[in-house]
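Excluded from the complex is one protein chain; the other protein chains are retained at their positions.
Here is chain A:
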């Protein structure tokens, strides 16, 4: 409630007159909720809530699209912003009355910033932007929401939609870099980085090496960061030679390993490099680093020492790699590329 200063819709809460006592609503017969004879999960509504929704039901039933109905939906949404019927009906009214949608944008901005994890309010904003075909406020608006919670899923989803629909990719990588400077473990920011590259330049050879460089630097900054390691894997999906043949990456990994790093993310990546080779050419060609034997050893030390919570996964992975190297299973990925 600390944000009441920026709330216009809730200001009148204490002095709100019940709809049944308002002269301009006298022509409407309130419609009670029909819970049947045996209500279950029955909510003990406050008088104000019940009054508002009794009139809301009456208006929906009558299909009245009017100024007073619009005001009523705002009250209803202030009581329960998760009521999707209220928002859907509000949009019907907005259309029918040909309302100024820029005003509506201002209103929904306030509502969203108070309820940032609600599907309905974000969707309402999206529809308004679609109707207006005006995305000019959206990047700034989502940045406002993300400054409160840099991992807010709804805010990111809205931002991605706007960027993609209206081609607003410019400057997005800079924004992502800023967020990663603020918190290099922000996985949403890493994901956004992938989204931008994937939808603009694509992972061409040049872009790939630039991105790998960027990621390796971030890993050196903080090794215990799953987001960066996952992004690195994501990049290697675009390396035509596979996971284990990018020299920059393999040299980086081997040097970390030699320097004594036993980060589970590092070991896990090396295991998968070994697994890739095992699937390709069985036990290995003898003079490569990524052998089945090394995978077995790493899986074992992950299971018993460095990543014990995932012991069963590492034991299973070891068995799988062994089976693959003996040709007992067909690895779909490698069989399609060979």
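Note that contacts are C-beta pairs under 8 Å (C-beta built on N, C-alpha and C of every residue); 3 or more make two chains touch, one makes a residue touch a chain; residues count from 1.
The rule is simple: contacts and distances are computed from a predicted model.
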{"item": "Record-based protein name (UniProt) of the chain missing from this complex, from \"DNA-directed RNA polymerases I and III subunit RPAC1\", \"Protein farnesyltransferase subunit beta\", \"Ras-related protein Rab-2\" or \"Multifunctional methyltransferase subunit TRM112-like protein\"", "value": "\"Protein farnesyltransferase subunit beta\""}
{"item": "Candidate in contact with the missing chain, chosen from A:18, A:96, A:113 or A:127", "value": "A:127"}
{"item": "Full-complex contact with the absent chain, from A:19, A:214, A:231 or A:290", "value": "A:231"}
{"item": "Hidden partner chain, residues of chain A it touches", "value": "31, 33-46, 49, 53, 57, 60, 79-85, 88-89, 91, 119, 122-123, 126-127, 150-151, 153, 156-157, 160, 164, 182-188, 191, 194-195, 198-199, 222, 224-227, 230-231, 233-234, 237, 268, 272, 307-313, 316, 320, 323, 328-330, 332-333"}
